[in-house]
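One chain of protein is taken out of this complex; the other chains stay put.
Now for chain A:
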Amino acid sequence: MAMETESQKAFHVDVGNLLAFNPFHSFPSLPASRDELVKECLHEGTKLVQAVADSLFNLPSSEDVDGPLVKLPPPTTKLPREKHLPKPKPPTKWEEFAKKKGIQKRKKDKVVWDEQTGTWKRRFGYDRVNDDKDIPIIEAKMTDEPGVDPFAKRQDEKKKRVEKQEKNRLQNLKQAAKIGALPSHVQLAATALPITGTQAPPKKVTKDELGNVAGMAATSTASGGKFDRKLPGEKPAKKQGKHRKFLPVVEGSGIGSREKEQTESVLNKLISKHSHEILNVGKAVTMYNVKKEKKARNKRNQEGKFSSATNKLKPKKLLQKKTGKKGPVSSKKGKAK
């Protein structure tokens, strides 16, 4: 805060923000013209800027190539932050364990002396010290089972160790994410929803399947998917348009009138199902004849074979079939008989 010694008014000066505020000025009456207003505003502004410059140029400066460099004091007006305060990373499980046990971190060298070859080799990476593929012979121990490949076993163990390490790393990151202190370059993404019933992972849908399903969905629109907005690269649907044909509204009534035919056929079907009077005479006659012939045949067989049980079954079977197909006809048949 700097005080203007000339007048009793004090400006609020914040050098860190190069800001000056005069809270005592007021316009008792607005000046008539715009120009006068502008002039007065500029005049007041100049006074304030001068006040800031007074404190600014009196700060200790160091000489630079472009000009005098001045170190600004921290700003006094508080403004809200744009992002939350960063939370410190919580210690990982290993770090907690190490602290408890008092294990210190040791600085590791990039190159290590390799006894086998007699050279300095990397600790990790290409051509490293204790690589699995450099071991020529593994001596068998008493505890080894016969038939187990020791080299493969070593590789499996290494894989397991790496998996365990990844799991631990994921757990540590999850713990950090819970607090909200995830490192800025790491993101945790969910790969799959929790598996409930079977352990099978969700199947991937193929391109053809998707196309079929999309086509089916498109037919549910009023225009049959013809005018649907397509994504870039999407091919047109295979079965485009409506799958229903509607008859024209206005058509002459005559022999070829399709609507009349359509309604007629529908009505016939309906009435025939529930009617007890309609009888297809031709069909009834043929059925009767066929039955008669079969009966005659069976009688001849009966005289020859004496298989009464089968005969009893056979005609009954025929009857059952016939009742299945046409109810009223068979009942008629029964009556006729």
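FYI, a residue touches a chain if its C-beta (ideal position, glycine included) is under 8 Å from a C-beta of that chain, and two chains touch if they have at least 3 such contacts; residues count from 1.
Here is the rule we use: contacts and distances are computed from a predicted model.
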item: Among "Ribosome production factor 2 homolog", "Septin", "Tubulin delta chain" or "ATP synthase F(0) complex subunit e, mitochondrial", the UniProt name of the subunit that does not appear here; value: "Ribosome production factor 2 homolog"
item: Candidates A:K174, A:K226, A:K273 or A:K299 - the one touching the absent chain; value: A:K174
item: Contacting the left-out chain in the complete assembly, out of A:A32, A:L79, A:V205 or A:V281; value: A:L79
item: Residues belonging to chain A that touch the chain removed from view; value: 17-27, 30, 34, 37-38, 40-42, 44-46, 48-50, 52-54, 56-58, 61, 64, 66-72, 75, 77-86, 169-170, 173-174, 184-196, 199
